[in-house]
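Missing here: one protein chain of the complex. Every other protein chain is in place.
As written, the chain order gives the labels A, B and C, with residue 1 at the start of each chain.
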C-alpha cells in the first residue's frame, strides 16, 4: 500500500490506462503541458504521452464532448475533461442526447466508450458558476453511468473501470477532495461499478453520502459515537448503476436513514435515494427519511454565505438526532 | 364559459398579455407568419402584433434563451419558445446558469421576467430526440419556476401569470395536450403558482400526476371507481413552487400515494414527490409509496416500443391495486 | 471529373434509388404506414451522391434528420432502411431509431442525429479518431443551412480546422430551415463564406449538379487524406417537398418552386449522361425498372416485417 492524493490517484489511473491501451486519449481545456489541468490532474501526462494524446482544446465544451462521442464510436476511448462541472450545462445536448443515446437510438450498433471527468462542489468561494453539484441531472439520463468517488482508492479504481467499460461514464470529482490523501495498493486494481462501500459500520442509523459529504458523514459518525449513537456510513461510489441492495440492506438493519448530498435539495440526488427507500423498504423504517442537502439557492460567493449553504457535519448530526 | 383547445388557450394568453403590455414579445424558431410555431401555438400572432414582436430566430437555442435573458434584465418580458423540450439541453447554460442565477448572483439587483415555453412528452413516434420529459432537470435549478399545465384552463391561467411575474418561468407544454379541449371562462383570469388542483376527489389513494398523465390518472380513477376504489387525483400545476400542503393533506387523508410522471424514473419528478412524502408524512402512510414513470431508457421510435415505455392508465391501475 | 462509365452509371442509379425510395415513403406515409414524421430528400440527391461517390466504403458520414438520401448514397441496404422508417424489427436500428436516427456502422454511416447541428462536432471527433489511429479515412458531415447558425457548427469546424482533421463539412443549403428563409437568419449569401473564420477553404457549388459536387468533394477528400484538414462545402439545392411530410410549404413562392423543379438534379444528370454518350435512353429505362424493383422489394420486406416486441424497448441502453 502507499499513500497518495486523490488527484494523483486519478492521474495514475489515466497513466496506467494510457500505457495499456493506445486508444485511450485525453482532451480538454488546458489539460496539456502548459497547465496540466486546472486542478493538475493531468499534470505531466502530455510530457509522457505527447500532445497528440493529451489534447488542449479551444473553449468549446459542447464540442469537447461531441468530439469525444465521434472518436468513441469509431474505435477510440476518449477521456474528456470539463474544467468545471457547472460548464457541463454547455455540453448538455452532446452528453444527454448524443453520447448517452447513441447506442440505443441505433439499436445497439454503436458503443460510446468515453469518460467525462469534471469537478463539482463548493467550498472554495468561487461562486455560482463554479461551485455546483449537478450529479442528479446525469442520473436522470439513461445510457450514462455516473461515478462519484470519495477517496483516492475509489477514484483510481473507478476511473480505470470507467475507461475500460463500453459505456459513456459521467465521472464526478470534487474540488476539495483533490488534495485529500489515502492509501491505495501498489499493484494494479480496478473497482466494479454498482458496488457500494460501507465506509463505516453501524447499527442505529444509516447515513448515505457521496463525494466530499462522505467525509463530513464520517466525522459526524465519529462524534455521534461518543454519544453512543452508532452510524453506518454508506458510499454508493456509483450513482448509476446504484447498489440498491446495499442501500436497502443497511436501511433494513438500522431502520433509519439520513441522506446527505451536496446539491440543491429539490430533485437532487437525495430525492432519488429517498424515493427508493420509500418504495422498497418503508416497512422497515422506524422514522421519517431525512435529507441533508443544500437549500434551493445558487452557491453564493462570500465565505459565511457559502458555508451556510453547504451541508456539514453539524447538519448531519442534527438530522441524525432528529430521528434516533 | 367556452370550449377551447389547449393550444388555443395558450395563444389567448399570449395575445391578451401582448395587448396588455407592450414589453411582452415572442421569439423562437418558426413562430412567425410563415409557420406559426411547430405546434401552431403562436399562429396568427405575427399578423396581429407584427414581426418585431413575434420574432423568427435562427436555429440557435442557446442564443434564443440568452437573448431573452438580455432583454428581460433590461425591461422587456420575452416569451421564448424552444421547439422541442429535448432541445433545451442546448440552452442549459443560459437557462440554468444565466437566467436562473442572474438575480441571485447580483444580489437582487436584477430581475429576469421571462418565460421559456417548450413541449415535452412522447406518444407521436418521433423518437429519442423529440419525445423526452425533462422537467426534473429544471426543478433542480433554484431561481426558476416550473409550470406544468394539464388542461386548457390551467394552461391559459398559468401562462398569463408566468408572463406577469418577475421570475424566469420554465413553462412545460405537452404535444398530446395541444388539441385537447376544455372549458375556460369568457372573462379574463389568471391562476396562482404553487396552488395544486384536486382534479378528482377520493379517499382511498392519492394519485399525484402532471401534464398528460393527469388524464391517464383520471381515466384510471374512473375505472377504479367501478371497483369501489376511490382515487384522489392531485395535479400540482406548478412543480416549482410546489403546493406541498395540498400534497401532504391528500396523503394524510388517503394514507396511500401513487406518483405518476412521464419521465425516466431515476431522479425524475416522481423522486422528489416521493421524497417529500417520505420526509414529511411517512407516519400517515399505510403502504409503500409507488412511482409510475418511464423505465430508464431513451424514448424509442417504433409504436409498440414507445407505447411500452410511456406510462398509461393500466400501469396506474396496477400500481394502485398493489397498495390498496 | 470522372469519365468512368461504370461510376457515372452507379451515381445515376443511386440518385434514382433515393428519388424512388422517397416517393415510396411519401406514398406509404399517406397510407398511414409510416409512424411519426419524415423529412424527404427528394430534390437534393446530387449532394449525397456527389459527396459519397468521392468516398470509399471505409470512410465515414454523419447524417441529419433528412438522412434517407445519405444512407442510400453511402450504400445502405434499401430493405433495412425502409424497415427502420416503418418501425420494424428488421430495420437498421431494430425500430428504435426511425427516419430521424438511421445508422449503419458497417458502411461507415455513423448515424443521423435529429438535433440540428449536433453532428458537426461528432464528425470532428470521427476525424480526430482517424488521425489518432493513423488510417487514411475521411468523414463527411452533412447539415443544413439552418444548422450553420448553431454554435456547434462554429465550434466543431474550428476544432477540425485547428487540428487539421480529415473532415468534409457539407452544408446542404436548400434555402430554408422549415419555413425560415436563409436571408431571415443570416446576412451573408453563401454559408461557405464562413470558412474564412476558421482559416479553411470554403466552396459554394451547384448542389443540383452531381458532377460538380463530386469534383469539389474529391478535391476536399484529397486534401483531407494528406493531412491538409477540412473543407467547408456548400451545395445550393432545394427540397421538392415540404420540410416534413405534413408541411404544404406555402411559404415558398410558386415561381421559385417551379424554377427549382426545372433544375431537377436527376433529369439534369440524365441529360448530361445522354450527351456524354454514357447512357442510352434504353439503358436509362432499364435502370429505372431495376431501381423500381429494388424499391418495391424493400417496401415489401418492410411491410412484411414484424414490429419489435414491446419489451425490446428495454434493451440496448447499455453495452
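We adopt the following convention: a residue touches a chain if its C-beta (ideal position, glycine included) is under 8 Å from a C-beta of that chain, and two chains touch if they have at least 3 such contacts.
The shown structure was predicted, so the numbers you read here are calculated from the model rather than taken from an experiment.
For the chain that does not appear, the touching partners among the shown chains are A, B, C. Considering the whole complex, the residue from A:16, A:56 or A:280 that touches the absent chain is A:56. Of B:29, B:93 or B:197, it is B:93 that touches the chain left out of the display. The missing chain, though absent from the display, is touched by one residue of B:37, B:66, B:85 or B:268; that residue is B:66.
Considering C:109, C:161, C:217 or C:298, the position touching the chain not shown turns out to be C:161 (whole complex).
For chain A, the residues in touch with the chain missing from this view are 29-30, 34-35, 38, 56-60, 62-63, 86-87, 89-90, 124-130, 295-298, 300-309.
The set of chain B residues touching the chain not shown comprises 23, 25, 52-53, 55, 57-58, 60, 62-63, 65-76, 78, 93-94, 97-98, 102-111, 113, 142-143, 145, 165-167. By the touch criterion stated above, the residues of chain C touching the omitted chain are 149-155, 158, 161-162, 184-188, 193-194, 196-200.
The rule we apply is simple: only the chains that are shown with their structure count from here on.
Rounded to a whole number, the gap between the C-alpha centres of chain A and chain B is 30 angstrom.
Centroid to centroid, with C-alpha atoms defining each point, chain A and chain C lie 40 Å apart. Residues of chain C in contact with at least two other chains: 93, 95-97, 101, 113, 115, 151, 317.
Residue positions 86-87, 89-90, 127-129, 295-298, 300 of chain B are each in touch with at least two other chains.
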